[in-house]
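Read the structure below first, then the notes.
Only a single protein chain was left out; the remaining protein chains are all shown in position.
For clarity, chains are labelled A, B, C and D in written order, and residue numbers in each chain start from 1.
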Amino acid sequence: MIAVDVQGRAGNFASSVAFESAGDVTAVFGPSGCGKTTLIRMICGLHTPERGQIRVGDTLLYDQRAGLNVPAHKRRLGVVFQEPRLFPHLGVTANLRYGQWAGGRSSPLSFDDVVDLLGLGALLQRRTAFLSGGERQRVAIGRALLAGPRLLVMDEPLASLDAARKAEILPYLVALKAEIGIPMLYVSHSLSEIEQLATDMVVMTDGRVVTSGALDEVLNRLDVPGFSEGPEAGSRVKGRLIAHDEDTATGRIAFEGQQVVVPLPRPRSLGPVLLHIQAKDVIIALEPPRGLSIRNQLSGKIAALHQPAGPYVEVLVQVGAQQVRARITQLAARDLQLDVGQSVYVLIKSVALEPALG
Amino acid sequence: MIAVDVQGRAGNFASSVAFESAGDVTAVFGPSGCGKTTLIRMICGLHTPERGQIRVGDTLLYDQRAGLNVPAHKRRLGVVFQEPRLFPHLGVTANLRYGQWAGGRSSPLSFDDVVDLLGLGALLQRRTAFLSGGERQRVAIGRALLAGPRLLVMDEPLASLDAARKAEILPYLVALKAEIGIPMLYVSHSLSEIEQLATDMVVMTDGRVVTSGALDEVLNRLDVPGFSEGPEAGSRVKGRLIAHDEDTATGRIAFEGQQVVVPLPRPRSLGPVLLHIQAKDVIIALEPPRGLSIRNQLSGKIAALHQPAGPYVEVLVQVGAQQVRARITQLAARDLQLDVGQSVYVLIKSVALEPALG
Amino acid sequence: MLQLSPAEWSAVVLSLQVAGVAVAAILPLAIALSYCLSRWAFPGKTLVIVITHLPLVLPPVVTGYLLLLGFGARGPMGQWLADWMGLTFAFQWTGAALAAGVMAFPLVVRPIKLAFDAADPLLEEAARALGTSPLKTFFLVSLPLALPGILAGGILGFAKAMGEFGATITFVSNIPGETRTLSLALYTELQKVDGEAAVLRLALISVGISVVALGSSEVLARLVARRVRGCA
Amino acid sequence: MLQLSPAEWSAVVLSLQVAGVAVAAILPLAIALSYCLSRWAFPGKTLVIVITHLPLVLPPVVTGYLLLLGFGARGPMGQWLADWMGLTFAFQWTGAALAAGVMAFPLVVRPIKLAFDAADPLLEEAARALGTSPLKTFFLVSLPLALPGILAGGILGFAKAMGEFGATITFVSNIPGETRTLSLALYTELQKVDGEAAVLRLALISVGISVVALGSSEVLARLVARRVRGCA
Partner (left out) sequence: GPAHAGFVMGAASLTDALQSAGEAFEKETGSTLTFSFAGSAVIARQVAQGAPAGVVALADAAWMDYLVTQSAVEEGTVVLLASNELVLVTPAGDAAPLALTPEAIAARLGAGRFAIAEPETIPAGRYGKQALETLGLWSKVSARLAPMEHVRVALASIARGEVPLGLVYATDAQVEPRVAVVARIPATAHKPIEIPMALTPQADETARAFYAYLQTPTGQAVLARYGFKVSGL
């Protein structure tokens, strides 16, 4: 549980942020300069707010009224800063283990696991100075993981990684939340990262929270200015993996009484899964199509239509108890004569579902 | 024209890079630690290779045989480093104009234009220390632009920007190459950035060039290990914008004698355009579908099929003189019984085409 | 000609001892003070800086005289220290070390303060966020990062302590084997009819010691720089 | 009691002049040398460092004596400078400035070198890539980044120059109005049986000057630090 309600300023920049989240991974999303890092610094105890309260789990970390301000080193958080901030006088190994030998922390994760996961094996004997940008950030992530934090705070940790590394690290972060139960506060301006990782989401602009709540709800809000129209907008739905075909490397997911097929390159235990569906990958059909490479079609009813300025119409389709968001052009909406309450088919390419498998 | 053929080492890391590119924008793509930055440093004259030649345009910048090594400051390049490297003792304005007042360069771009484009207006009077990560990088880009370079060298310049800023800056970089004719060398590990911007592409791994050439060709190679299977793989095709409907904010593009509709939020002059089509956004149909929200269908013939390990089949469809790449699941390929030479329809959501408009 | 008489030998040994003890004694103090000066603003900061620098501004003889008045056998500090800690300075090598330490102090503080100024506070922040208390952070992060400056200050202080003359002779006089350091021995020989050869010899020894000290400090500095900045 | 006699006034003015000129003269030299020492490795580097530090290691009297031998009217350097540049040092305030400069030099070099060490070479790279030649890069980037160190070195040097005594009195003697700086005046009074009041007065003036100098340098340093590091 994270509960933040603070006002503060950094130089001329005033921020007033309030949100509450009981989720495993709370994402903070917002444009450059909106105050994400400033918020992180307040939560970590590196910047003192002017007013308010910060609570993580059962522990009150800051309460201006009560005069409480737990010092940074006692907050037991693991922080990955926007810049790697590795200690230049220590080697890679000493940096990784810093929280243990210096901070007196102990970690439920083993050193070797973290090293393997982040592909740090070849770097262990190196000095930090000649690491490449991505290598540094991986070491910084490992360092925070090994500090055994009660909350892992990450300020755009993957921004400097390439797609392959990102794709490699992200699932582990996902697994982390499920298996080890370290809650995370995850700052990012990549919606796709957030959709794969987060359970809850806080959207910020200009030092304020525009909207916050459970990720699914926030994603399906069609009218949050500066957020709902983003190119990465989409929805996330819950399903169950019920079959896995190793031959074709695909899985079959039960979703609201219907089924979708998704690529599944690596075996995975059957059970609940999350699917992330980008609005621009969703096709609306009035009748079931034939002779298409699209594998997945779900029947539903249009729950909402929203047309902001511009070429698009945002369509929210109710599929059982959940909602799937589609973004189509005005032209298409007009041709199909879509209306709220209408029955439609939602088509999704299997391929588009792959990275979203949580 | 950039022609590089160098061998060099940085610490224990050996690199041997050779490529040639006459394109306006040459992208360098490769995983973290593959030696992209090392290459950039050699081109900029900040790291001396052991052997080889570097040529930009008509100018030989380095030739080990001839004993030629033009010093960094005389190479007249504009560099955006991976870290912003702003001068902390100068304000934002002085940083932006640095190439002019300090480097004695003059720029065909006006200061105000660059400021507007990069959204720097509110920052001009600021010191650099309190800029946010994204703000810094934007200033660094502006600084390189205003240095009036013969080649703009950018080392992952957008990695730390949010999607909105990226989407805002990228088209300008695209315009830049068309209108001002400054060639660019663009390092990135984002394929989508590269596809929107580049004309040529160099793919690196482990200090070597794996493949290089015209962007379209490189993109359509189905079997470059570690590259062709990436989640962002796709193709880029050339078309002509022939109509613009302001009402629906869409444009009509003629493509190999057929037409596609794309979103067009901002007016744009009619004429040649580039379309970037991600393989995962392409649907293969055996017959023209009906009652779908998909606006665009192109008829073509299957030119190639490639099935790497994993759930996917990569399909290259010949549409007129150009090729469009599709990624579908094995299951779909089997159901549709696809084969080389077969006639198929290629369906692409208009929405998926938007950011690709070059 | 570099054959040293026993008296000269003892001057060399004494100088090394005095300078070594002086630097060892002031270094922790200088580090603590520099850190405070670098990181915090507090009332009276300028006053502290002025007092630190006084030995530099005043003629050494005056500093020596003030030491004699304060730390001599009759001086208030001297009596207090003798009574409570058994420490006596007057006319002893400990006094020579005190004088050398006081004179070297400002030279040691400046570079160390500068090094703390240059050490990135963001790294200290990172250390605190990873669980190290401010004190531990100081020892594990700030101090190692400031090592080049500490080395520079130390060597500057050592050199100054080796060459210190005015304050030493005024405070603890010029007693062979006790307070007659290399500098004072040089001065003494300068008074003699046939002292020229000895002057030259002692000067060469001074130079030799400084060559060794500075040379090894350079080597050390390069090692430390490689550690701290991660490059040559 | 702070009523100064005209002679004391002239000592104060002379001291400021000597220390100011000395620092102004050695600062460019020290900056150039520090930069070379910080950025390049060259044979004989340690030798250069040793020579720079000699005035610190040797008793000031010896340094003054060597100056006299080299820069006196009959000294080789002295004659050369007199013939070619019309510069004479012997028994003149210029000589006092030379002595103060030589003695202050090592104190000025160290902090500046440290500042250059700490200035990020990546920024110099960026400057070169943007078209500034190495020389221009030095003036536009390296130098401003090293400003805190230059200031620290300058103030340390100024303080030392104010306090310089042994080398000055040896090299240019103790001529009222010409070479009798505050330090020498203080020393002179200390030699008198009844000089205590004057010693106190002059010492207070020294302290006063250093308060002003160090105080304003602190203010300046804070400004510079804000410029260079962009914070605090």
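Here, contacts are C-beta pairs under 8 Å (C-beta built on N, C-alpha and C of every residue); 3 or more make two chains touch, one makes a residue touch a chain.
Owing to the predicted nature of the structure, the values given are computational and were not obtained by experimental measurement.
Trainee: What are the shown chains that the left-out chain touches?
Mentor: C, D
Trainee: From the listed residues C:Ala41, C:Met85, C:Leu135 or C:Val193, report the one that touches the chain absent from this view.
Mentor: C:Val193
Trainee: Hey, which of C:Gln17, C:Thr46 or C:Ser173 is the one touching the hidden chain?
Mentor: Reading the full complex, the residue touching the unseen chain is C:Ser173.
Trainee: For the chain left out of this view, which of D:Leu14, D:Leu68, D:Leu147 or D:Leu182 touches it?
Mentor: Checking each option in D:Leu14, D:Leu68, D:Leu147 or D:Leu182, the one touching the absent chain turns out to be D:Leu68.
Trainee: I'm checking contacts with the chain that's been left out. Which of D:Ser15, D:Thr52, D:Thr94 or D:Thr188 qualifies?
Mentor: Result: among the candidates, D:Thr188 touches the missing chain.
Trainee: Among C:Tyr35, C:Phe91 or C:Phe158, single out the residue that touches the unshown chain.
Mentor: Touching the chain that is not displayed is residue C:Phe91.
Trainee: Taking the full complex into account, what residues of chain D touch the chain not shown?
Mentor: 61, 64-65, 68-69, 72-74, 90-91, 169-170, 173-175, 188-193, 195
Trainee: Which parts of chain C are in contact with the chain that was left out?
Mentor: 61, 65, 68-69, 72-75, 88, 90-92, 169-170, 173-180, 187-188, 190-193
The rule we apply is simple: only the chains that are shown with their structure count from here on.
Trainee: Count the smallest number of chain-to-chain hops linking chain B with chain C, moving only between touching chains.
Mentor: 2
Trainee: Centre-to-centre on C-alpha atoms, which chain is most distant from chain B?
Mentor: Centre of mass proxy via C-alpha means gives C as farthest from chain B.
Trainee: Distance-wise, how many Å sit between the C-alpha centres of chain A and chain D, to the nearest whole number?
Mentor: Chain A and chain D have C-alpha centres separated by 59 Å.
Trainee: List the centre-to-centre spacing of chain A and chain B in whole Å, with centres computed as mean CA coordinates.
Mentor: 26
Trainee: Per the centroid of Cα atoms for each chain, what is the distance between chain C and chain D, given in Å?
Mentor: So the centroids are 19 Å from each other.
Trainee: Which chain B residues sit where two or more other chains touch them?
Mentor: Within chain B, the residues that touch at least two other chains are 83, 130.
Trainee: Going by the contact rule already set, what residues in chain C reach two or more other chains?
Mentor: Touching at least two other chains: 229.
Trainee: Which of line, ring, star, complete or other matches the graph of chains that touch?
Mentor: If you draw each chain as a dot and join those that touch, you get a single closed ring.
Trainee: Following the definition at the start, I'd like every touching pair of chains, please.
Mentor: Contacting pairs: A-B, A-C, B-D, C-D.
Trainee: Report the residues of chain C in contact with chain D in the complex, numbered from low to high.
Mentor: Its residues touching chain D are 45-46, 49-50, 53-62, 65, 106-107, 110-111, 113-115, 117-118, 148-149, 152-153, 156, 159-160, 162-163, 165-166, 183-184, 186-187, 190, 199, 203, 206-207, 209-211, 214-215, 218, 225, 229, 232.
Trainee: Please give the residue numbers of chain B that touch chain A in the complex, ascending.
Mentor: Residues 10-11, 30-33, 37, 82-83, 130, 132-135, 138, 156, 159-165, 167, 189-191, 226, 230-232, 247-250, 261, 263-265, 279-281, 283-287, 289-295, 310-312, 326-334, 336, 347, 349-352, 354-355.
Trainee: For chain D, which residues are in contact with chain B within the complex?
Mentor: 122-123, 125-134, 136-137, 140-141, 144-145, 147, 227-231
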